[in-house]
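What follows is a short report on a single structure.
A single protein chain has been omitted; all remaining protein chains appear in their positions.
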Amino acid sequence: MTISSAGMQDAGPVAVETAEPVLRVRDLQTHFFTRDAVVRAVDGVSYEVARGETLGVVGESGCGKSISALSILRLIPSPPGRIVGGEIRFHDQNLLELPMSEMRALRGNRISMIFQDPMTSLNPVMTVGAQLGEALQLHQGLSRAEAEDQAAEMLKMVRISEPERRLREYPHQLSGGMRQRVMIAMALCCKPEVLIADEPTTALDVTVQAQILELINDLREKLGTAVVMITHDLGVVAETAQRVVVMYAGRKVEEALVEDLFDNALHPYTRGLMAAIPSHAPESGDGGRLAEIPGIVPSLGAAMTGCSFAPRCAHATEVCHNEYPPLEEARSRHTVACWHWREFAGDKARP
Amino acid sequence: MTASSAPLLEVEGLRKYFPLNDGWFSNSGRQVHAVDGVSFSIGYGETLGLVGESGCGKSTVGKVTLKLTDPTAGKIRLRGKDITGLSRGQMRHHRRDMQVIFQDPYSSLNPRMAAGDIVAEPLVNFNVAPRKEIPEQVAELFQRVGLRPEQASRYPHEFSGGQRQRLGIARALALRPSLILGDEPVSALDVSVQAQVINLLVDLQKEFNLSYLFIAHDLAVVQHISHRVAVMYLGKIVELADTKALFGNPLHPYTEALLAAVPKPVPVGRGAKRKRIILQGDVPSPVTPPSGCRFRTRCPHAFDQCKVEEPAFREIEPGHWAACHLRSPASKAGGMANPAVGEPSPTANG
Partner (left out) sequence: MLLTREKDGALASRTVRDGRTGQFRAAAIRLARRNPVAASGVLLLTLVVLLAVFAPLAGTVDPDAISPIHRLRSPSLEHWFGTDSVGRDLYSRIVYGTRVSLLIGFSVAVLSTGIGFLIGLLAGFNRLADALLMRIMDGLMAVPPILLAIALMALSGASVGNVIMAITIAEVPRVTRLVRSVVLTLRDQPFVEAAHAAGTRGWRILFIHILPNTVAPLIVQATYVCASAMIIEAILSFLGAGAPPTVPSWGNIIAEGRTLFLVAPYIVIVPSLFLSVTVLAVNLLGDGMRDALDPRLANRM
């Protein structure tokens, strides 16, 4: 695997054109077997992320983005869930074939994850230092004293003031932003190659969100970590990702470089999402209507023929209702799953 | 702005303190200064957006304004009448004029009541119509908010989040109020559903000449729906202006930081890094707010006077109010028309 120096550049999108992907998800299928139906939470999703790059995975609730991330680390509660197909290649290994003991060695060590709600993701009865030290002792075999020093270093790296004091504090004594930093510190303490961030800032205030996103970006540059940033917020994606994957109803509907996506989104869902956001610019006044996407996200349990977005799509035709569109490469590094994407090529993303 | 007679709602010097439960008999004397001197007014058919981060007191302002909880101090005037001191029983009459839409579409509807009954409850409470006619009125409300009247017999868990929120709106609309408090009404919804509900609220405002007190933390939504916006920090309003003026020309450093912090759905251009104001540190505790200006511990432009004296809430430009020493002509640093948006002072506060 060639580690190109491209991974070390700043948050510009040019960085990773030649880098080998560190993590490759191929045709992943994760289904939940409930009493009444099989819920196809992730139904054939592929994406990859390279060293030092941030891949944004964006979609609304129920689209399967979080489940796809949990599948990577095989954290799907089973029953009722099960990864039924596809492969997840980390370097050359297929993670789905690894025995659990080796998966555990990977988690927190070479592939880490941070979650949305830092309060429930941190153990309330263990001090911050103990939790940080746990990962270090486990994966790097450090002694308790060494782990404590490392932990203090990590807290400094995530810009928590008075790190020595914080080590002895409990999660409830910290603010939301600080807890999220602790989570980031825990995730990065073993210098993982991949960081999966599942809505890391959704539960935080806007100003704290900005701090955390900047922190993740800086650490990514410093450590060369590949970041999978899962979010429903297109703004977060715009500010942190180089490439973006848009998911809908368990499948990938569009993938592109970030500017390309915002300038020339080709899938009606992506375009609809962008049009539905009240645009944050001084020129936009009040009272204007937001473009709506009628209807609601489909239930993942019902069997569906045709494109899953067709019932809500203003441009749907008969073929859309009958056959699911394949992913086509519309442009360089821009794929889309829509029968009619050619009609949208050339228009600006926002009408 | 509409200059027709007295405003619908006037709030003056509103304060709400909560006693801290940390003693044997639940009162150690310390208090949470949730709302500490807030004043604003809302005209007919107008939307006032109230923004701020968690802990700033905006939800409490909403609840106190509607007298869902009693204020510690201050005055509330509805249609010119002072309702501050009214008892629960006396307030009932005014309830018809002020209604609420809550944030969580799941817990704001009684899970054991049918949708139609939920919407009918206000009508039943006030005997708005004879029993027989209520289902008809409920059906009409359902249609107004985009729900099918046949669904009136269903239970909340059978509806989606967006639909439940519509039910909440129908319930709020039932008594034809003049003022609706929206306490983060779209925050729990997906973007695509959010757009539907926002459009609905705007349509209803036009149709019924409703006023909204719209509380939210999402600045883009507030910008879209509000005529005027107030920014709150730690229990106080720090800036209040017309929407265009506030977003186009923020006068308070906190407003600037808020606007700069919102991730915009516009990709960063190649190479060019967006200028950011990243505030250091976290919001101070509302039990012991900082002396002088409350924002000074995180403000990139704080100077000596900020520690000593609390800035007055002044009309800096016509219709544009702010509480900041930088803007007051008498301050030492006065005269700075628009401090440069730049790097914050390197004081790392956790």
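For reference, chains read A and B in written order, and residue numbers begin at 1 within each chain.
What we mean here is this: a contact is a pair of C-beta atoms (placed from the backbone, for glycine too) under 8 Å apart; a residue touches a chain by one contact, two chains touch by 3 or more.
As the structure is a computational prediction, the values presented were derived from the model and not from experiment.
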{"item": "Residue, one of B:Ser107, B:Asn209 or B:Thr288, that touches the chain absent here", "value": "B:Ser107"}
{"item": "Full-complex contact with the absent chain, from B:Arg30, B:Arg79 or B:Arg96", "value": "B:Arg96"}
{"item": "Contact partner of the left-out chain, one of A:Arg40, A:His139, A:Arg312 or A:His334", "value": "A:Arg312"}
{"item": "Hidden-chain contact residue, picked from the options A:Ala302, A:Val319 or A:Ala345", "value": "A:Ala302"}
{"item": "Hidden partner chain, touching residue among B:Gln151, B:Ser187 or B:Asn249", "value": "B:Gln151"}
{"item": "Touching residues on subunit B - with respect to the absent chain", "value": "66, 68, 92, 95-96, 98-100, 102-104, 106-113, 121-122, 125-126, 147-148, 151, 153-155, 157-160, 163, 168, 171, 174-175"}
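Throughout what follows, only the chains that are shown with their structure count from here on.
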{"item": "Distance between chain centroids, defined by C-alpha means - subunit A, subunit B (Å)", "value": "31"}
{"item": "Touching residues (chain side subunit A, partner subunit B) in the complex", "value": "10-14, 60-61, 159-162, 175-178, 205-211, 213-214, 232-240, 258-259, 261-262, 272-274, 276-280, 282, 284-294, 296-297"}
{"item": "For the subunit B and subunit A complex, residues of the former touching the latter", "value": "47, 53-54, 160, 162-163, 190-196, 198-199, 202, 217, 219-221, 223-227, 243-244, 247-248, 257-258, 260-271, 273-274, 276, 278-280, 282-283, 348-350"}
